[in-house]
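Removed: one protein chain of the complex. Kept in place: all other protein chains.
Chain lettering (A and B) follows the sequence in which the chains are written, and residue indices restart at 1 in each chain.
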Amino acid sequence: MIHIEDIYFSYSVEEDSEPIPLFEGLSLTIEQGSFTTILGHNGSGKSTLSRMLNGMLLPEQGRVLVQGMDTADEQNQLNIRKTVGLVFQNPDNQIVSSIVEEDVAFGPENLGLAPDKIRRRVDQALAAVDMTEYATHSTARLSGGQKQRIAIAGMLAMHPKCLVLDEPTAMLDPKGRREVLDTVRRLNKEQGMTVVLITHYMEEAATADRCIVMEQGKILLDGTPHQVFSHRKELEQTGLTMPAACQLAFLLEDRGITLPALPLTEQECITALENLLP
Amino acid sequence: MPILSAQHLNFIYGKGTPYEKHAVHDISFSVEPGEIVGIIGHTGSGKSTLMQLLNGLLKPMNGTVTVDGQDIWQNPKTIRKYRFQVGLVFQYPEYQLFDETVEKDIAFGPKNMGLTEEEIGERVLRAAELVDLPPHLLPKSPFDLSGGEKRRAAIAGVIAMEPKVLILDEPTAGLDPKGRQTILEMIKAYNQKTGAAVLFVSHNMEDVAALAHRVLVLSGGKEVLFDTPDKVFAQSETLQNLSLDVPVATRIMLGLKQKGFAVKDGIYTLEAAADEIARLKKEGGANA
Partner (left out) sequence: MLNDITFGQYYPANSLMHRLDPRVKILLTVGLIVLCFVARIAPSLLLVALLTGILLLCTRVPVKMYLKTLKPIIPVILITSVINAVYVSSGTPLFQVWRITVTTGGVLTAVYMSVRICLLIMSSSMLTYTTTPTDLTDAIERLLTPLKWIRLDVHSLAMMMTIALRFIPTLIEETEKIMSAQKARGADVESGGLLSRIRALIPILIPLLISSFRRASELADAMECRCYHGGDDRTRMKQLHLRFWDVALLILAAVCLGAIILSNHYLSGVLYSLLFGGVL
């Protein structure tokens, strides 16, 4: 779906200052239909990477291919942006219109589609994020989780193949977080949408197909959540917080109790303990 | 004597309009000096309104707030005094930074208190140290700091008023794990070093479990529970009915209990949970 081939990128903190290298020969492939989470601290390069995926930022060297289209080629620009939908952190700053359905229509309107076609897409997109009943509501009165789902619907209405979400839950309360994550997971499962979820909550990564941990522009760990979370030492060094179930397993390990497999969720943890305890 | 006390507080927004909302409904509780109180509740549970009532930014429709035994609205003209005594840090406080340098920004509160230049300077340094902001950042523009540093600079701006009670609204919201950890440690250290009482609102039950001496649970503007964390989290059913979370440790212990294991009640930290599981394994093993 997306190929990142040996990219280099640097940024300057202030004007005229020496650019600081961020990516030095980063390569990564995102598979069609997969659910990938990218974990890392602020400054690890995960947000920069997300903007590379739809050509908002271009690498200095190397290239990024979206379904074979090079992001550096300006002729591909619109095609790439509608193939890879990008959702940002702040739900307030990506909504354009004061009415829900008009906001969702913004993308398809830019694509120059016929009015009845836009209408159909908007209705479908709102249904996909479970916001149909809010179609004619004012966007100002929605909760953070609802606003973020509208932002997702706005992308869905452009019929993307891949959704990239840059810390979509960072500013939400637990309820909003659940709403957004459930929506994204459902889109991946039911519609085969390729999802790249960038986050610093490790428990959000637990149910993904693949988990990538980034540190200072490099890929530190890459694998299934089980594989990645087993690297206790490396993860503790990055200062990322493990899912509580993992933490408990590690605390038990310290007390001489080893679970057969590392639990990632509470349910896995309870089942493992049930089997372990007499 | 409690340092801060609320008696039968009520607050209604837009009274008499179609948008009328009873945001705070007969809330009474008190905070002892040196205590850390965690406040939990949904968005819209009245937390933000309650906080603004506690430092006199809003005036209750009825009920009283006392600081150190003094009714803060006894003389409305002196209300500003209590805003210095009950420091309030809003959500995303970095968005209120405005001055040319971090130093000047932190000094804004103390300056409004009418202190001497000398006293202000000392307070700025003390506050910066308490939030772990290195001195070389003080002459910088607040807008050149990193996200976590900005947050700490903004908190220092309230701490510099040396309030008797510090209230923080979701102090870790939007930060990465490292930033969250720093803020939580800072709150704990501040409480221990200064002996000031701290109230903080959080959605993260693990944070509340780790820090709070007592927990206040709000729902729909009403006070649901106010007790020690073990007692509050033992009422997991009540909390879950309000669709509030309980700490993962509590949930796992509850899960085990439902499977018929004889686990103790009132466990809310992972450490305690691990100890309890180790105990079960050992004792269970001895029985078998």
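The rule we apply is simple: contacts are C-beta pairs under 8 Å (C-beta built on N, C-alpha and C of every residue); 3 or more make two chains touch, one makes a residue touch a chain.
Because the structure is a prediction, the values reported are computed rather than measured.
Looking at the complete complex, one finds that the omitted chain is in touch with A, B.
Contact with the chain not shown here comes from a single listed residue; of B:M161, B:L175, B:L218 or B:L244, that residue is B:M161. Residue A:S138 is the one among A:S138, A:T224 or A:Q237 that touches the chain missing from this view. If you put the hidden chain back, the residue from B:G87, B:P171, B:P229 or B:G255 that touches it is B:G87. Taking the whole complex into account, chain A touches the unshown chain at residues 54, 56, 78, 81-82, 85-86, 88, 90, 92-99, 101-102, 105-115, 118-119, 122, 138-141, 151, 154-155, 158.
Of the residues in chain B, those that touch the hidden partner chain are 13-14, 19, 21, 52, 55, 57, 80, 83-84, 87-88, 90, 93, 95-99, 108-109, 112-113, 143, 157-158, 161.
Everything below uses one rule, namely that only the chains that are shown with their structure count from here on.
If you average the Cα atoms of chain A and of chain B, the two centres end up 30 Å apart.
Against chain A, the residues of chain B that register as touching in their complex are 42-43, 146-148, 173-174, 176-181, 203, 206, 243, 245, 247-249, 251-252, 255-256, 259, 261, 270-271, 273-275, 277-278, 280-281, 284-285, 287-288. Chain A makes touch with chain B in their complex at residues 41-43, 89, 143-144, 170-171, 173-176, 200, 239-241, 244-245, 247-248, 251-252, 254-257, 266-267, 269-270, 273-274, 276-278.
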